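What follows is a set of notes on a single structure, which appears directly below.
Heads up, one of the protein chains got dropped from this complex, but the rest are sitting where they should.
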């Protein structure tokens, strides 16, 4: 990582072996002024990441809640099925997905890309959230029930606030997955200005490994991972408060 | 999935649009008699998956144990760092990894491939196992300590048996990741008889999406996911017994 | 002091049953609790007392029978419509909310005017001496404070019935005793019927007007503490109430004679026996000091017998001394006879 940071600030000539040189921003300039500019990719990845995360959580929370409140025996069987789905190799779905994209004219549609992403993340998200729901004592919900709260009120005021740490980490995992996902993005997106980060960087790296523009690649790597690190820092407080809350409860 | 199963048994002529036809095993024959035969890929993926899983667990269990027994404050900071590492986009490491492979002559070495895989899986495995270790009451370990058990004996007889469900699911996740991993395998492996499943299937699919040999691809998909489903079925009992154990403990 | 005449305006359970699979958790239970009356459901764990409470609350479904509250049948109604407040064993406070918010949330969601909520919450906080922890989270409270917040939340509802599920079991023994009187006073002041579940006989006796002793889902006996203690209808009730528990001696074929430890007296075997008394020779085992009283343990005809005496009494002195053969003596009118097979009280 540090080496990438270093590489990204060195002139091309130095990197390919010839001569010595100072520091440079040429790779960053090149990237940011490219056509389309690199920021487009970041934005695209952000859109896909956010919409996928939102969609996944929207579907996963009710499922996880239902599973956690079901009879132990039935819930267990469903959980195993969900786990099996989570284990299904995503690579093997590419082609089928591609046909879906073509048939429904979803290619190059960033929001549509969140459909397969949500599908892929859903099983894991359900399992994570189900475990978290199970950790909330049933008595808490029963107390709310006795107080006359509706299902929605119980979720809104009692369950979801207590789930915040679990939901944050699930959201983070989903977002990171979408941010980094490569094969599906590669096949669904072809228009240059619709590319997400991973295929864009791969395009910079070129098709053959012997003609890689090291500097530009390193700069792209740095720019591509910076937002993630930023999110990690923002979420860090969330995660820590989540951990602390758990400690007090225990 | 079912559609893939169906496709894999239909003759090529039918699939590309011309005429009607019966069932066929031609795609499977083609695959299994190819050069190298398809079983080689399965075997390669198996080797990589098993060695990566073993390596990851070997490293993750001591780390997770140490973290779970540390003071809450220090452990929390380290956990956040580990989580940050888990979030680092793997795609951005490809190039660096490739150079490592070249410099240390590790390309086309299946066991060496488990090094980056273990590296990628390690953070998540540590976090998973750390949570499981924390769920084991400290008093259990203290009781073992009072009985005069050494660290190794406590792990072997008390902690690891109780961790079995968590370790199983972590192992399963790691194995599935390695089985399906595509970009690193693509860059590290070039010899045809050393390919793992994902790049092998991609190679069958061909470089352009318009010349896909559907039948062969579907057959490869079926063959490639069958072992995973098999493992899921084997592990299912483990997972269920794990869930049951948890229920009794609670 | 005790208003044990059940009015139709309180809680009435009629032939309540709950079965899950093959198991009968509540077996044909009929009870009445008048407004202002505190009824304790007492029994060992698994006796169905918590299940009964949950059925009344609507958290568990009754298999048959009916539950009536304030003259209305509520058997099949959802918990929210029953106008019943419950204090849970774990208190079930919302851990992410402050004490004040814990109290007001339910009212806010039912669209009670904010000024009214404010006033009610302050009144209850003052009543339970919780003003100082108004803004604290449940995790920052002591066990006793948490219990009071849970109670406050129940009081705020002004419900037609209070249900309490072992609200003291997470507190220290000392605190438990101190809070008993306070809790009793507060519950009394509401004027609503109260059902109080506990496995602790002292708590039941100290708090409740009447006690229903349950075993395996069946009502064993219902009455005031003194009545259950003096006149138990079967061996289970006799053994469950009283500490140390009653001595059961196989003095007659097919029957057990129950003798309360405080009704036994230690005496030199050489001393004459009064006509209304009976006696057994006993071997001393050991002594337990309980402050002002002493439990002495004896071996009588192969069974272990406990005697409870005042620390200053002659019995205690004899139990400590080491000379001469000793007898345990009692007045025959204190004997409780039980049929050995059924445990039913004979006389």
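Letters A, B and C mark the chains as written, and numbering starts fresh at 1 in each.
FYI, a residue touches a chain if its C-beta (ideal position, glycine included) is under 8 Å from a C-beta of that chain, and two chains touch if they have at least 3 such contacts.
Source: prediction; values computed, not measured.
Peer 1: What shown chains does the left-out chain touch?
Peer 2: B, C
Peer 1: Just to verify: which one of B:42, B:115, B:158 or B:198 makes contact with the chain not shown?
Peer 2: B:158
Peer 1: Using the document's definition of touch, tell me which of C:54, C:96 or C:199 contacts the absent chain.
Peer 2: Answering carefully, the residue with contact to the hidden chain is C:199.
Peer 1: Which of C:243, C:277 or C:340 touches the chain that is not shown?
Peer 2: Candidates C:243, C:277 or C:340; residue touching the omitted chain: C:243.
Peer 1: With the full complex in mind, choose from B:112, B:145, B:186 or B:229 the residue touching the hidden chain.
Peer 2: B:145
Peer 1: Could you pull out which residues of subunit B are in touch with the chain that's been left out?
Peer 2: Residues in contact with the chain left out: 137, 139-140, 142-150, 153, 157-158, 161-162, 245, 248-249.
Peer 1: Need a quick check: the contact residues on subunit C for the chain that isn't drawn.
Peer 2: 1, 44-45, 172-174, 177-178, 180-181, 184, 199-202, 205-207, 224-226, 229, 240-245, 260, 262, 286-292, 295, 297, 304, 311
Everything that follows uses one rule, which is that only the chains that are shown with their structure count from here on.
Peer 1: Please tell me the distance, in whole Å, between the geometric centres of subunit A and subunit B computed from their C-alpha atoms.
Peer 2: Centre separation, subunit A to subunit B: 19 Å.
Peer 1: Taking each chain's centre as the mean position of its Cα atoms, how many Å separate subunit A from subunit C?
Peer 2: Comparing mean C-alpha positions, subunit C is 55 Å from subunit A.
Peer 1: Where in subunit C do residues touch at least two different other chains?
Peer 2: none
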